[in-house]
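Every protein chain except one is present and positioned as in the full complex.
Presenting chain A:
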Amino acid sequence: MEQLQVTDLQVEFGGLRAVDGLSFSVQEGEILCLLGPNGAGKSTTLDLICGKTQPTAGSIQLNGVEISQMLEFRRARLGIGRKFQVPSVYKNLTVDENLSVARSRRPGMWSALTRLSLTDARESAAILDRVHLGAKRAELAGNLSHGETQWLEIAMLIAQDSKLILMDEPTAGMTIQETERTAKIFRSLSDSHTLIVVEHDMSFVRTVADRIIVMNRGAMLAEGSIEEIEANEDVKTAYLGH
């Protein structure tokens, strides 16, 4: 079933069309990788889906519901989670507290008033072991290394447990081993989640992607399996000639 349907999406920043007539759909349980040279509009596409940016035209439907005009928190409640390109965790909060904030099944105030701050982190403690942060639970997130910060944000998205997870360059700054571990986690996530992943690391893409979309100048350049993409002439010129 189609989980996400994007149609003729467009956004303009002072004359610049960062996304220009983009259409694609994502199936439930799929991992879609979004590739493209710098400035192609990949992050902006994710921004449009999660509500960080408002489109100037086009539609975005999640399970058949039009979401392109909804506020961010409503989209999150409908099941969209976002990891940002610049790791975006709460530096003044501990790892556990970050996880607790992320675990937002019941985002209402009444539930927040009747729970202690770390209750939700306790319930999702196993996630931290999975990303090897189990020993740093009481550490302030601001004291983590860059790689650990990436892990923490991934852990937060797992805790948030959204149906559709948007990952912007999740392995940037990670070692090869860490990247491999991330790939494993993503594969296991796809059992019950749909993922859109923006990545530059081709070996990572090769491992996780069910399907690939290549973007260039805000529009779709190519779509298909990894083999199809690697054989595509347009893609080669876009990457070499930009």
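Definition applied: a residue touches a chain if its C-beta (ideal position, glycine included) is under 8 Å from a C-beta of that chain, and two chains touch if they have at least 3 such contacts; residues count from 1.
Quick note on the criterion: contacts and distances are computed from a predicted model.
Per the UniProt record, the chain missing from the shown structure is "Urea ABC transporter permease subunit UrtC", taken from the list "Urea ABC transporter permease subunit UrtC", "Menaquinol:cytochrome c reductase cytochrome b subunit", "Carbon monoxide dehydrogenase" or "4Fe-4S dicluster domain-containing protein". Which of A:37, A:81, A:170 or A:218 touches the hidden chain is settled by the complete complex: it is A:81. Contact with the omitted chain, checked across A:17, A:52, A:163 or A:200, is made by A:52.
Counting the whole complex, the residues of chain A in touch with the unshown chain are 50-52, 71-73, 76-77, 81-82, 88, 90-93, 97, 100-102, 104, 107-109, 111-120, 140, 142-143, 160.
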